[in-house]
Structure formats: C-alpha cells, structure tokens
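Complex shown without one protein chain; remaining protein chains in place.
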Amino acid sequence: MTYVRAAAAAFYISMRLRFISGFAIMGFLVFPLILAAVGLFVLNKPGTTATQWTYGLLGGGLIGYWGITYLDAGNGIQIERWNGTLEQIFAVPTPLWVIVLGKALGGLVWGMLSFIPTIALAYFGFHALLPQLDAGRFAISFAVLTFSFLAIALSLSPLFAMWRWAFTMINGFELGTYVLCGFMFPITILPGWLQAISALLPPTWGTRALYAATTAEGPHDFVAWWVATVGLSLVYLGMSVFLFRLVDRRARATGELALV
Amino acid sequence: MTRALSQVAVFGRSIWLQYVALFQWATIPGYIGYKLILPVAQILFFVEFGVFATGQQNALYFALGNALQLTANAGIFGVIATVANERQFGTLPVLLGSPANRLVTFLSRAIVNVIDGVLSVLIGLLVAAIVFRLDVWHGNLPLLALCIVVISLTTAGLGLLFGSLGLIMRDAIVVANIIYYGLLITGGVNFPVSRLPGAMQTVAYALPLTRGVEAAREAVAGASFTQVASLLAGELAVGLAWAALGYVVFRAFEGYARRGGLQDAY
Partner (left out) sequence: MASPAIEVRDLRKKYVTHRGTFRRTKTENVALDGISLAIRPGELFGLLGPNGAGKTTATKILTTLLLPDSGSATVLGLDVVRQTSALRRRIGFVFGGERGLYWRLSGLDNLRYFADLYGIAPDVSKRRIGDMLKRLGLSGREHDKVEHYSRGMKQRLHLARGLLNDPEVLFLDEPTIGLDPVGARELRLLIRELADAGKTIFLTTHYMFEADAICDRIAVIKKGSIVAEGTPGSIKQLVEDLGVVEFEAAGVSPDRLRILRELPGVSSVSVADHEMAQLVTVHCVRPADVMTQLGVILEGIELQRVSSRDPTLEDAYVQLVGEGESQ
C-alpha cells in the first residue's frame, strides 16, 4: 500500500512539474503538431490513399506520445539528478523503481495529450478521418502499445542514468525509433536489415496492430502482434529489473548521485 | 593600439567560447550522437515518409530539403549555447563592460556555428546520397555549395536573435525549439511552400531557409548562378534582417543591464 501511495505521489508531483515546464508543454503540444502538420501537408495532394491519410492523422500523435515517453519518462532518474534531488530520492525507503514507475505513468498520460492537437489538426485542417475504424481492436492495440512504451521507459531510465554516452545520443535514437517502429509509415518500406531491427522493438508490433485496426486492407494478425508486443515488453521489463539493481549498486559505489 | 588589442581579445574570447559551446559534448559518443545519428535519423525519417507518401522518385527532394534544414540546428542552438556559456563562465559582465566594438562582439558569436552548419549539411547530404543512392553529383555543385554557405549564414542570423533573447528571456530556448522545428513547415523542406495557406506563405518567405532551399533545389537540377541570384540575394537579406533585429535586442539588453536589471540575466 505504501508503494502504491509513493508511486501515486511521484505521478502527481511529476504532473505538477510538467504543467509548469515550457519544455514539457512544447513536447506534447508543439513538436507533435509540427510533425503532424508536415506529414499532412506532404499528403495534401491528389492521389493520396485513405491508408496514407491514416498515417498522417495518427502519426503526429504517436510521435508525440513516444517522444515524451522517451525523453521525459526515460529520463526519470536523470531529471532528479539535474534537479539536485537524486540523493534524497535514493535515500528514501521506497525503491527507486516505484518512484520511476509513478513518473513514467505520468509521462504516458502527458504523452497521450499529443493526440488531441494532432488529430484536431488532421480533422479540422485536412478533413482526415478513420472511416474503417475497428474501435475495440484499436483500443486493445493502444493499450498494448502503451504497455510497450512503459516497458521501454523503465528500461531506459536506469540506462540513461548510468551511461551518459547513451543519453548524449538521445535525440538520434528518438528520431530513429520513429523510423523503426513505423509511427508515420509502414516499416514494410524499409530495407530488410532495418526491418529486422524493428522487429526487436515492442512498439513496432503494437503500432502495426493499431494501424491495422483502422483499415480493412492488409493483414490483421492482431493476436500475434499483441502477443509479440507484450512478450517483447516483458523482456524489456526483465532487463529493467537488472538495470535498476545495477544503477543502485553503481551509483552508490562511485558516489555519482550528487553529480550533474 | 590598446583599443584594437582589446577588441581582438574580446573577439578571440568570444570565438573560444563558441568553440567550447560547440564541443561541450566533446566525447566521441556525444559527437556521434549529435553530428551523425541525429542528422541521419532525421533525413532517414523524412525520406522514408516522403517516399511512402509521394513515391520513390521524390527521395532526393526530401533528402536535400532536410539536409539543408540541419544547418539551422547549428545556427540557432549553437549561438544559444554560446550565450549560455558566457553566462556560466561569468564572462558576460566582462563582455558588456569592455570597450570592444559591439558589432564585432555580437557577430563573432555566429562564426563557428556557420562553419558547423556547413559541415552538418555536407555530412547529411553525403550520407543521404550514399544510403538512398541519390544522384546529386550531376547538378551545379559549386552553386549548391554556395547555397549551403548562404543558408548557414542566414540561419545563424536567426540564431543571433535567439542568442540575444536568451540574455533577457529565461525560456528563449523553448521559443528557439519551436522556430527550429517550425522551419520544417515553412522552409519548403518537405513540401512546396505553395501548399501553405496564404498568410503562412508570407511568414515562410520572411524566415531564412525558404529561398535558400529553392535555390539549392535549382542548383541540383543544374541551374546557373544568374538563375538563382535573386533567390540568394533575398535569402541573404532576410538573414541580415534577423541578425539586425538580434543586434537591436543585444544593445537593448546592454542598456537594461547597465540600469541594474541583471538579476534575471544571471
């Protein structure tokens, strides 16, 4: 029960801090909106198919959702370090992963907000719709995709805290994931070797299921994709358990908790 | 003589700070992440999306546009980083208190970033040409190179404004981020500017990059200098206008600082 309360407190405090952060607001409002706008303007020409419009409609929101999860939730530990509160967080009886989980859930909720401006732009600005939406399967796919984002955030958080080189590559990886996970176009257009890398990322399968639920065309192996998403996510969660133990040990051994 | 030497000293110190700002991530992973992975990922993303949306034949269009837009990263964020470093190293009061030529000091901030911008574009284009097997080699390469230099100058001009704003605004970097990504919409990077609503087209042509990208596309298609001269002239004028505005803000800040309003700045 105390863990639930602690995670809820971390969720609440992280949301409070996001509301007053220019960067956080930009993250859900401006950045996905800009990318969605680019996509929609590119698609705004004769001959664009319904499937392509779907990617324009949902792509910006997915990019915002992922971007916030990756940057905000993934930096759950690093943000405490930059804030100078990492030592205090470490020294409480609540395990670090509980606190990071609360913050990551906050990041996910915040990231979901990206869909509001992007879908609004697509609908009101470009009249893009989802006429063949299978709401039930869409909802399940969305939930499963969310779970994959959470799993990755929980494994990235200790990684970024431990290895600053991983963090310095952050922007590249974020954009790279837009490509590899098929947020704004199907990964089937990528070269084979890139698709093989995509297959190792849980959001790839969740995204595939999500888009499949918006159209009657193409394969509809929902169960297989959901299982792949959840299964791979559990692997990442397993890694995160190991990584949290490692960061605890390493931070205490090197005394780097107080260092920015 | 002393005055000239002091000007040189301030100029030199400014250049050094930019260098430090530029290489503040000076580890090999940092360099790889910032200079290679990020540009390549951006180009990869937009080329693949562009091909999905409009066909394989347009791959060069998206690759060229996005490679050119990369220079804005150096131009805008590079200058802001310089200002942040001046504040962190405590040289801001020194700079303002010195008798150095203000214009020289101001412009010196952008020099290293212009060079960095050119390099970013070249790396991006080279990688795109190799990965997507794009034919850029049959175009007017010297003219393309000129376009790249011009765009680097003009985006640095915009960066100078944000650098100055960064002295008086706490969240200038947030605004800078919005403008930087906004250039993806206005710069003719991923789609023709003519697709934008009328008012937005006006904004597009008031910002750097737009005319430069058009000129660069012409150059790749084999155009001669005279055919794009007016575009390049327009691009330079826009960049100069933004730099001039940045200079006005810079001098306004000086006045503000002298009247004791430095608390927010530090």
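When the chains are written out, they are named A and B in that same order, and each has its own residue count from 1.
In the analysis below, a residue touches a chain if its C-beta (ideal position, glycine included) is under 8 Å from a C-beta of that chain, and two chains touch if they have at least 3 such contacts.
Treat the numbers as computed from the prediction; the structure is a model and nothing was measured.
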Exercise for review: Pick out which of A:A36, A:I89 or A:V247 touches the chain that's been left out of the picture.
Suggested key: A:I89
Exercise for review: Write the list of chain A residues that the hidden chain touches.
Suggested key: 2, 5-6, 8-10, 13, 16-17, 20, 83-85, 87-95, 99, 249, 252-255, 257-258
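In the analysis below, only the chains that are shown with their structure count from here on.
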Check your understanding: From the C-alpha centre of chain A to that of chain B, how far is it in Å?
Key -> 29
Point to revise | Contact footprint of chain A on chain B as seen in their complex | key: 25, 27, 29-30, 32-34, 36-38, 40-42, 44-46, 48-54, 171, 174, 177-178, 181-182, 184-185, 190-191, 195-196
Check your understanding: Where on chain A does chain B make contact in their complex?
Key -> 22-23, 26, 30-31, 34-35, 37-39, 41-45, 48, 52, 55-56, 165-166, 168-176, 178-179, 184-186, 189-190
